[in-house]
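With one protein chain held back, the other chains of the complex are shown just where they sit.
The letters A and B name the chains in turn, as written, and every chain counts its residues from 1.
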Amino acid sequence: MKLRKVSAASAAVLALALTATACGGDDKDSGSSGGDSKKITIGIKFDQPGLGQKTPDGYAGFDVDIATYVAKKLGYTEDQIEWKESKSADRETMLQRGDVDFIAATYSITPQRQEKVDFAGPYLLAHQDVLIRADDDKIKSPEDLNNAKLCSVTGSTSAQNIKDKLAPKAQLQPYPTYSACLPGLQNGAIDALTTDDSILAGYASQSQFKGKFKLGGFKLTNENYGIGVKKGSDLKDKINKALEEMVADKSWDKAVKDNFGPANYNNEPAPKIGDIKS
Amino acid sequence: MSSVLYDAQGPRAKRRNVLFTVVFLVALAALLWWVISTLNDKGQLEWALWKPFFTGTEAWSTYIWPGLQNTLKAAVLAVVIALPLGAALGIARLSDHQWVRVPAAIVVEFFRSIPVLVLMIFGLALFAEYTDVSSDDRPLYAVVTGLVLYNASVLAEIVRSGILSLPKGQAEGAMAIGLRKGQVMRLILLPQAVTAMLPAIVSQLVVILKDTALGGAILTFPELLASANTMSGYYGANVIASYTVVAVIYIALNFALTSFASWLERRLRRAKKSTGAVLSADDVETADAGTVGKI
Partner (left out) sequence: MFDFLQDYDLAGAVWTTVQLAVLSAVGSLIWGTMLAAMRVGPVPLMRAFGTAYVNIVRNIPLTVIILFASLGLSQTLGVTLGGGNDFETINFRLAVLGLILYTSSFVCEALRSGINTVPVGQAEAARALGLSFGQVLRLVVLPQAFRSSVVPLANVLIALIKNTTVAAAIGVAETALLMKEMIENEAQLLLISAVIALVFVVLTLPTGLILGWVGKKVAVKR
């Protein structure tokens, strides 16, 4: 415990030196959620087309549409939303620290995460799947992935899952981002890109890739996308209500169609709130 | 221009040179042709992939500029913190007291022999575990921590050799007129050494700038290289195009810095009438690491 204190102190000194010099950069204090200033901070992904992607006109994607709708129901206009990038590894900490009010960032509900944060939803049922070339007729079942060359992002568990459970002889190429896998996939240097089908559909829907890629449709896992909130937050019930309304007034269907439409993505019907498929 | 390494060229040598030139040119052209035609075959030269960078400014203002800002921020912070730290360590290594000299030497040698990436990974985990730095800032802190620890020790060596490069008479003269040790260092040695060190310090800036890219590739620090990732997500996975543009920016930036360093060096060499040497970029290993060269 002593050691912890010392290192904490020394790190804090360094941190202080850093902030002292870093001031004037960007104002981070807006992160504290405040009803009085009438702002809501939402965590999304910045680099996943179809779900959460930073674009020159702002942010676009299914997660963004969901979050915007929910925020509106909570009483915020679009201008009052502040978007923050929440990388997969950072999501729980961001919620626990109150950096964001809620997170909609391909956030699967799992028991481990539920110990740390609360989830509203689920709002989408996705499955781990593979993206393959449209003319590829060799990969028809998950077993065909043996000997295949897989691509995924560094630190992702989905590719490792396939290798461990289904295709021990498969090869793995990690890259910093999914888009780095696509040229190789196009050229045949890579056979399959693997992650959640929603993310894959987002890539396949981009106009440049129309007709070039298809989804394997293997449904390897169930990924229940939820909206993460701080443990014990009263936002959970309000968000659940907003999500129900979104499904009821068909905005949900529209968001799916807008973002995944071109990929022929066979989305699951809108899940019932609290219905977590394991 | 004639060189001492070969004679002025006669007709036969000239013919041979022409032959070499032609062969080399053909080889280069063949390589270039292969690269371009293969890229073209694979559809990587399609205008749609490159268009965002040449028409309109949105790609620059949305992705590249914020990334570049973070790169520069990390580099500047690292220099600003590492310089005084390095100077202190460098002077400590020259101390008369063993209990100052030895620990300083150990610190310097230790951090110089560890890869900066290892220091960054360590920093990231350290901040996550023991501090409440927000996840937004953590990668920046980790990158700066790694860069500071490593570059402070490199700068310490630059400072030390800068001071050692001054003629002995400077310190002796200063002591002869009754200055104390601290005064000798502050009034006589450091001012002269700093001018001598400037080019080496600017060159070290290039190393720092290049090393920030590690943060983008491995630590999720949203700097210039990482901006290529976000960008290629939006522009239809134009990874090759994005990385090429980013590489060109790095080259331009660092080339400007390198040229500035050698201009500074030439200018200082010319202005120099009496004391010491001017430490050039090559004297201090810019591949990073390493003991300061032949001083």
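Following the convention adopted for this analysis, a residue touches a chain if its C-beta (ideal position, glycine included) is under 8 Å from a C-beta of that chain, and two chains touch if they have at least 3 such contacts.
No experiment lies behind these values; they were computed from the predicted model shown.
Participant: Touching the left-out chain: which of B:48, B:102 or B:118?
Facilitator: B:118
Participant: Quick one: which of B:107, B:164 or B:218 touches the chain that's been left out?
Facilitator: Checking the options B:107, B:164 or B:218, the one contacting the hidden chain is B:218.
Participant: For chain A, enumerate the residues touching the unshown chain of the complex.
Facilitator: 3, 7, 149, 154-155, 171-176, 180, 183-184, 187, 189-190
Participant: Contact with the hidden chain only, please: which chain B residues?
Facilitator: Against the missing chain, chain B presents residues 3-7, 9, 13, 17, 20-21, 24-25, 28, 35, 38-39, 42, 44, 109-110, 113-118, 121-122, 125-126, 129, 206, 209-214, 216-218, 225, 239-240, 243, 246-247, 250-251, 253-255, 258, 282, 285-291, 293-294.
Going forward, only the chains that are shown with their structure count from here on.
Participant: As a quick test, compute the distance in whole Å between the mean CA positions of chain A and chain B.
Facilitator: The separation of the two C-alpha centroids amounts to 36 Å.
Participant: Touching chain B in the complex: which residues of chain A?
Facilitator: 4, 7-8, 11-12, 14-15, 17-18, 21-22, 25, 28, 31, 46-49, 53-56, 84-87, 89-90, 93-94, 97, 99, 154, 176-180, 182-183, 186-187, 203, 206-209
Participant: Provide the residue numbers of chain B that touch chain A in the complex, in ascending order.
Facilitator: On the chain B side, the touching residues are 42-44, 48-49, 58-59, 61-63, 73, 77, 80-81, 126-128, 130-138, 140-141, 144-145, 216-218, 220, 222, 226, 229-230, 232-234, 236-237, 239-240.
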